[in-house]
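Inspection log for the structure reproduced underneath, given as structure tokens.
Complex shown without one protein chain; remaining protein chains in place.
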């Protein structure tokens, strides 16, 4: 049994518009038998936080193109992407790429 | 007996010129009977790191006017100034005020 | 005082459309901006980008103060001036460039040195003051005048590859003297002539100053009161520092102020109020 973990979620670059325009969220992920990984976090966000049009955030089992995922100030590609196991107090950022100038 | 502690010192805004133009220094403060405080750190810096003209860094038992001291990204005035007891891995910054424009 | 604008004209709506649709800004923010006046103290490396972006955004009135004339060695960072403005008063040259960008902004050049004699009278006419000066006595003078007139002071500085920014005397936060009760020893003060400066460093800091002025003027409020923003251009690193509160013992904003009118700041600092020659021979 993994204990519940508290993580800090941030959305930016426009991705916050899918979450009631709130940029920072403190969430607690409930107990479950195995450790939480990023793949499960995305499912949890989709089920518990996304009010509408989830396809603008997740596509298949990952985030949609144009959203960069950062775990503790590093690109998630350096951390194992979907397989990364979340730790208590982790900071996860979902940021839309900007194109304006 | 307090164990030796390792702290991270940074100098900026021109204050680094008194320290061989090196901005970042990792130093270990030796064992001593009481905990290290900022007052003792200034004496230690003066004795161990300052090569010349110490009066451009310390005056009396504190830093000279125009240098701001930051402990872990907060003004040292919020932390107790000279009485602050240093902890292992503390980050202490000495920054000269800039006036140019 | 600026005339209250009740509504935006069609031309305003066209010109500022990209700001108007920002929820943080909106029509009310634009109207607030058009009713705000800002005094820019120093039209050099910080003052040029600051005045440029304040005018572009539609500030109501901007005062441009500088005692100096444009020289060739200014042009690597003082981007409102041009080769053809060498020898002109910086205040006039900056005003000319600002008017070309936005003729609807009321723009007042002051070709003079800020002094204990004229500072209060000038600053009282403005809502916000931006310190873009280049020397210690002027920084104390501007601070004290802002405290005595109750104006927020958006202050930036830059040297070599570093910059600093703080909003003083804002929403109960500290003033410049709360942080620096005593002036630095004159021999430890480096100016841009001696120390050098990469032009785009005050460019970045002046834009930052414009951002904080615009946030205050539009009604959003600044996030830099009781904060020191430090910038290191070499590493491209910013750092935000939590500063002390307003000090009860402060000589000008404290509980028993000893500075109740403007004093002799060159004497107080032991240095001249220009970055041209560094030390006073007292």
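Think of it as A, B and C in the order they're written, each chain with its own count starting at 1.
Throughout what follows, a contact is a pair of C-beta atoms (placed from the backbone, for glycine too) under 8 Å apart; a residue touches a chain by one contact, two chains touch by 3 or more.
From a predicted model like this one, the values you see are computed outputs, not experimental measurements.
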Please work out which displayed chains the absent chain touches and list them by label.
A, C
Considering the complete complex, of C:40, C:64, C:156 or C:198, the missing chain is touched by C:198
Absent-chain contact - pick from C:124, C:240 or C:260:
C:240
Among C:20, C:120 or C:263, contact with the omitted chain is made only by C:20
Which subunit A residues would touch the chain omitted from the figure, given the whole complex?
12-14, 56, 64-68, 70, 73-75, 77-78, 95-101
Even though one chain is not shown, subunit C touches it at residues 11, 14-22, 24-25, 49, 52-53, 56-58, 72-73, 75-77, 79, 81-84, 100-103, 160-161, 192-201, 203-204, 207-208, 210-212, 214, 220, 222-224, 227, 229, 233-238, 240
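To be clear about the criterion, only the chains that are shown with their structure count from here on.
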If a residue has to touch 2 or more other chains to count, which residues of subunit B qualify?
none
